[in-house]
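Below is one structure, written out as structure tokens; comments come after it.
Let's look at chain A:
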Amino acid sequence: MEEYPEELRSPPVSLVAVVGCGELHQAITTHLHSQQPPINSLALPDVSKISFLISPKPKTDSSSSAAVGILKRDWLQKHRTRIPSVIAALFTSDRISGDPAQWLQLCSDLEELKASIRARNIRLVLVVVHSHSKDDITEDRMLALRKRAEVDSKYIITFSQNDAFELKQSLHRLGSIFAELANTYYKDEGRKIKTKIEKKSFSSIELSIRYCFKVAVYAEFRRDWVEALRFYEDAYHALREMIGTSTRTTIQRLVEIKTVAEQLHFKISTLLLHGGKIPDAVTWFRQHNTWYKRIIGSPEAVFLHWEWMSRQFLVFAELLETSSIAIPTISSVIVGTAERPLTEWEFHPAHYYQLAAHYLKEKRSSLEFAVSMSESLGEVDSSAESVVPSTYVGQFARLVEQGNAHVMQPLTDDEYTRYAVAEGKRFQDSFEIIALLKKSYESYSNLKVHRMGSFCGFQMAKEYYGVGDFSNAKPLFDGIASLYRQEGWVTLLWEVLGYLRECSRKQGMVKDFIEYSLEMAALPVSSKTGDQLFGFKECGPAGPVSLQQRKLIHNEVFGFICGELELASSDESANLKVTVDNPLHLEIDVVSPLRLVLLASVAFHEHIVKPGSSTSITLSLLSQLPHTVEIDQLEVQFNQSDCNFIIVNSHRHSGALVDGHQGHRVETASSLSLSTNRWLRLTYDVKSDESGKLECISVIAKLAPHFTICCRAESPASMDELPLWKFEDRVETYPTKDPALAFSGQRAIQVEEPESQVDLNLGLSGPAFVGESFLVPVTLASKGHAVYSGELKINLVDVRGGGLISPSDTEPFSMDTHHVQLLGISEPEGEDESQQDTDKIKKIQESFGLVSVPFLKCGESWSCKLEIKWHRPKPVMLYVSLRYSPDSNESTAQKVNIHKSLQIDGKTAIMISHRLLLPFRQDPLLPSRIKPVNDTDQSPSLPSNETSILIISAKNCTDVPLRFQSMSLEVDGDDFGNSCSVQHGGEDLSDPALVVPGEEFKKVFSIIPKTNSSKIGLGNVCLRWRRDSGLDEQSGTTVNSVLTKQKLPDVNLEVSPLVLRLDCPPYAILGEPFTYFIEIQNQTQLLQEVKFSLADAQSFVMSGSHNDTVFVLPKSVHVLSYKLVPLASGVQQLPRFTLTSVRYSAGFQPSIAASTLFVFPSKPHFKMIDVQDKRIKSLATE
Partner candidate 1 sequence: MQFFGSSDISPSPTVPTASGNNAHMMYVFNRNGVCLLYREWNRPLRTLDAQQDQKLMFGLLFSLKSLTAKMDPTTAEKGNLGVPQLPGQGCSFHSFRTNTYKLSFMETPSGIKLILVTHPRTGDLREPLKYIYNLYVEYVAKNPLYTPGTPIRCELFNTSLDQYVRSIA
Partner candidate 2 sequence: MAAIYSLYIINKSGGLIFYKDYGSAGRMDTNDSLRMASLWHSMHAISQQLSPISGCSGIELLQADTFDLHCFQSLTGTKFFVVCEPGTLHMEGLLKHIYELYTDYVLKNPFYEMEMPIRCELFDINLSQAIQKDRVALLGR
Partner candidate 3 sequence: MIVCVAVVGHQNNPLYIQSFTDADDALKLHHIVHCSLDVIDEKVNNPKKSGPTLNETFLGLLYPTENYKVYGYLTNTKVKFILVTTDLDVKDADVRNYFRSFHAAYVDAVSNPFHVPGKKITSKTFAERVTNIVKSFGFSSAA
């Protein structure tokens, strides 16, 4: 499209001219330009210049030039740039109103102007420029001026520029007048020619065409697209008639016609497209195409035709592309006439680019032919350079100078042809073609139209290939090949591979070359598909698709592989030969196209095997290569490398083959020949000692001393058909004879662990007790085989899943956050501690332990103890697992695992409780008692500075006997030491007390709180105990004696204002009176008024006031005394005494126990007195 002249490419714009008053031109032209539609304007300083502009119209009109040509080359340009439709003459007002001389001058100018434009009846406008507003022109002057100029009054306008507004006004006025006049001008011009057409007043078709063209152009000037279109089409049709009429058109004639047709077509389709009538445009183009496609013209210049065709497509493609609205909308509306509907692609530029390229190729070939002809004729086109386009569109002439003038001299056809050929030779078409193809390739790809796209790509690649640009060609080819592979278009693939093969050959890429060759050799081209013979020229470097060809390639590539052949590369630098120093190794995996070449399916006969026991494995190889292939050696590789083995072909076997595979098993096969599409089935035994997965990874086939193919092993079960061959009608056979294996065979099996020859057991003695460090003996005895590098894993897991950790804040014992804790692993006795070094016990955490087991010979055993401590009662799962290897060398031998688990409950062994007692027969009045609230909730109160008694009892709630070694009350630090004195009743237990299950052990402490703080902590009870392990008292008592601590609750302290003490003899004798003292001690500084009363008791007669009120002085004791005579023997209730403190308005009584007395019937006689009354005394005193 670019090569078209501007005036053709864009729609014409009406042209006007302004003369005089140069200073205004700038303003005017810019204004006109800004008009809608815009107007181009020529500006002339003064009238005299007009003559240059408007050449006097050549009188010799059409009649003579009839035969010469169709369209004048310059006509359109002339009308767009040189011949104005309107001329505006600008005069300053003073020239009109000025002196006569000026007036005359003006008149003459006018005359001249009129003269020059009359011929072309260009419209005239007079513009009177008012320099300054005040002066005005007399009416008669204006009239005169009008007369002179012979213009209608409305075409004389005044142009005032005093201020912006007026200027604008006048510019606007001017503009509109210009528009109007231009319009009329073009209309008239058009009409004039139209009439000519209508009354057929023309000598030749050329003229009619030319007229139509002109009318159309004029219409375009007026933006009357419809008319323009109509006349362009008329012109176009007329042109076709011309071809029809003019029999045997000469080359040049044809060239001219086509050129014109091209222009007309361009105009038409542009108009259509811009009118948004895409389908019409497309159909139009299709017609255009069909009309001219056949008009090839004379053979020697046929390339011109192809070039022209190509250009048509190119241009149309570009038009389509530029008329952007097109692409999205159309695909939804497929219109077109019923009988020949438009198809999808005709709306895509890609389609046209592709065809453009297609024709350009045609052109190239025919041009090459023409060139070769001309060269063979030995013509030297001397004349070429002097050939130039002539005055008519699509015509050429020789420019010869006669004297100083140049004259156009028509050419003969073959002169022209020679010229054209010479021209043609100057261009390198290939790149043009590639460019075109690229365009369509890309746009197809954008449309996701892959096949079309890749077809273009293929042509591109071929072009690249043609110009020797392999680096560009190869990737393209590769992409296309993959598409064809995937869809199984063998014939097409074959062609592409052929190119690829050559590319890699040229580029000296040995590996690629061989891969491509092998693939081709293995392609599913049977004799059947082969019978579709292709002409050689078309089917690329690979030659025709056929079995024979495959065989040829096979032979070639194998010759090459075996190093017999050299690869003839374009660049000789690379030595392209498979030799020792550059061996070749191909990998074939499941997706590789080379699966055709070699396919390895491997099936174990079992799914699971015992270690060390052998199972058979069947490997089946399949190849589609046309000739039988002898394999030198096969190497089968497993994930367990020591299972790998090698199969050597007994025929080809030479020592060299098994190089570097020492230590690997080597089998010998009678023959390893792969014939086409026949499974080569081999079955061997495999033995693995290592448990776990045994998988066949790959099979490496050595086809030549320096050529190997590594084939990924596939399971028959999961083997999909070969790519490409899967579409071929061909006998299907299973990789294995056994159908079951063929369907379910796997390339991997499970090797079981060797069952362990060691037994591991956990000895357990009953439940564990909280606090004790519990010992779980672990013994392992190897029966079958020795134990190397064994290690023992211990795990403690809460049975109820919950972790063993407890949130420490709720934890009184903050030092251990674990409820259960693995303390240690003690080596068996007898082994000295030095064994216990770091590397042995790997690590011990709270709930995890790892210990290494020493080497055990077969039959030996080893044991250790797990030391576990419970801080909370909790059932726990104990997992112990042994992992070891049954034979010495670490690396190869695989480990054996044994697992044991055991549930252990941790129980609390001992329940500790306590009781507090006040001293005997002494009752402090405690204010807290006064308000008689239920004592349970509040902590008990103690009188300070009074001795109280604390009884602690510990109950054995296990089901085994325990020995209590000591029980002590341990004050926890701080002030307690001096705040309260504690005497243990009795000393540390000399021999540990045996406490049978359920039994309770008590101990009494007396406490005297000496502080005046209101609260006091009684400290912790510390109980040291152990299991009663029958005899062995002394052995390791320290070790496993447990210290159970329990904090006693705090107690309140109170100073008691009054203390009541009862005093009477330890016992009484029936009938014998005794004295019963009641001391009321006032511990306060206040005078205490107390009421008391003494109730009667039927077993005593008493004297003394029964009730009274007394005042007890501060810090003093008031003593009441009574005489009592017991009337009954035995334990008798003394008269109840009740005291009421007025101040505290609280009464209280000694406890019943405190006020009982034993009455002997008669004076007792005691043996072993001292003991007796020691006890009695002690009783009494406390």
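Everything below uses one rule, namely that contacts are C-beta pairs under 8 Å (C-beta built on N, C-alpha and C of every residue); 3 or more make two chains touch, one makes a residue touch a chain; residues count from 1.
Picked so that all candidates are chains of the complex that A comes from, given by their letters.
For clarity, every value in this text was computed on a predicted model and none was experimentally measured.
Going through 1, 2 or 3, you find that the chain touching chain A in this complex is 3. By the touch criterion stated above, chain A contacts candidate 3 in their complex at residues 293, 331-332, 334, 339-341, 343-346, 351, 355, 358, 449-452, 455, 458, 484, 487-492, 495, 528-529, 532-535, 537-539, 726-730, 732.
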